[in-house]
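Shown here: the complex without one of its protein chains, the others still in place.
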Amino acid sequence: MGNQREAEGIEAELRRTFEQIIPFNRVLGLKIDSLDFKAPRLRFDMRPELVGNPVRQILHGGVISATLDVVGGLAIALASITRKAEDIPVRHFPDIGTIDLRIDYLRPGRGHHFLATGRVVRLGGRVAVAHMELVDDTGEQIATGSGAYIVG
Amino acid sequence: MGNQREAEGIEAELRRTFEQIIPFNRVLGLKIDSLDFKAPRLRFDMRPELVGNPVRQILHGGVISATLDVVGGLAIALASITRKAEDIPVRHFPDIGTIDLRIDYLRPGRGHHFLATGRVVRLGGRVAVAHMELVDDTGEQIATGSGAYIVG
Amino acid sequence: MGNQREAEGIEAELRRTFEQIIPFNRVLGLKIDSLDFKAPRLRFDMRPELVGNPVRQILHGGVISATLDVVGGLAIALASITRKAEDIPVRHFPDIGTIDLRIDYLRPGRGHHFLATGRVVRLGGRVAVAHMELVDDTGEQIATGSGAYIVG
Partner (left out) sequence: MGNQREAEGIEAELRRTFEQIIPFNRVLGLKIDSLDFKAPRLRFDMRPELVGNPVRQILHGGVISATLDVVGGLAIALASITRKAEDIPVRHFPDIGTIDLRIDYLRPGRGHHFLATGRVVRLGGRVAVAHMELVDDTGEQIATGSGAYIVG
């Protein structure tokens, strides 16, 4: 029961950090849609200020790269918490730093909302790697990404 | 003299497009600092909403990737205009689409303002490649990038 | 029946080109393991000259990047043939050029043989993007990759 409550506490802290405390995440309007430890998911709505091409009304590429960077880091933070949690109680959200990022832009970002998912493909003691994808509200893949991160 | 005036017209149009018309560029606060055709440069000021880590007060990685994507596209647009301009009068700003992007995050983004520079390393008929870098207000390199772009 | 025979002819030509005609593919020992148009697969055996670290007896990173580059190009060539084949008889293998490549090295390359798979995630008229992976003989993922290619 203590563990249950602690897990809920971590989840609430994560949500608050990602959605409220990190200023640029607020600019992007990122919301945690799922904290599935295998594949966490962020959601954001299309808004006028996120547009990169006003004629075509599509997402700015920077919104896409920013969101994929964040969801990759979130996936690694969660995997990292899970790993540690087997031994010791977790108090602090791990500090994850992006080493590098690749984004493939596959289709124009059109839609009312978008979902970004991250998956850890390597979790070392010092470096972790995640694969990410962004889909539109019809499930169509807008972009994919790959990022290497330093694990605090 | 016609060419001079046309060049100034293109420059004014470019500035307006980049700084005013593209909504997410306004969010980032991007200003054209130099339209040097070999190495155009963008500048933006640190602002509270661009922060990714409120404790450390450093730029969000997404601000960095977004800015480097834009300055790479700008470099290719300028190189593309220059190439065409040898033959024909240019009326329209070329449509440049990012195929993919790599960002290397080298140092935490601290400072009052930042400068992003793009340089074309390959200008094909269909695909172009640019190298980009972001430096802080002391000239320290914060990030480098490489992007492939479709040339309209 | 003509189509059947033609398909077999294309397959034989592909095999010969990939395995025999391209010199560096022979150095790598690449064999076409599957010509599944959705996910073609290459196979190669561990051999002493492919080693990058003689103490640890693991694959050289360059063997991995080379193989993933090839299988990404193969996936795009096949997808490109399939697309064209709906209209016209195909005589020539399409010319695919790599624009750029990202490789993530996930685990040391150990084993008796390795399998590389490519999947097309974007097939435009001028540019295509593939995702690739390399697994060892136990199915463990050694590396993943992403590449952008010019479609002849």
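The chains carry the letters A, B and C, assigned in the order they are written, with residues numbered from 1 in each.
We adopt the following convention: a contact is a pair of C-beta atoms (placed from the backbone, for glycine too) under 8 Å apart; a residue touches a chain by one contact, two chains touch by 3 or more.
As the structure is a computational prediction, the values presented were derived from the model and not from experiment.
> Shown chains touched by the missing chain?
Spelled out, the missing chain touches these shown chains: A, B, C.
> One chain isn't shown here. Among C:10, C:32 or C:70, which residue touches it?
Reading the full complex, the residue touching the unseen chain is C:70.
> Pick out which of C:32, C:101 or C:151 touches the chain that's been left out of the picture.
Per the contact definition at the top, the residue touching the missing chain is C:101.
> Write the list of chain C residues that the hidden chain touches.
Where chain C meets the chain not shown: residues 21-28, 48-54, 60-63, 65-67, 69-70, 97-105.
> I need the residue numbers on chain A that touch the omitted chain, in ascending order.
The missing chain touches chain A at positions 99-100, 102, 126-127, 129, 146, 148, 150.
> Taking the full complex into account, what residues of chain B touch the chain not shown?
102, 104, 106-107, 121-122, 129, 131, 141, 144, 146, 148
Assume only the chains that are shown with their structure count from here on.
> Starting from the mean Cα coordinates of chain A and chain C, work out the distance between those two points in Å.
The separation of the two C-alpha centroids amounts to 31 Å.
> Chain A to chain B: how many Å between their CA centres?
Centres of chain A and chain B (C-alpha means) sit 25 Å apart.
> What positions in chain C touch 2 or more of the other chains?
102, 129, 146, 148
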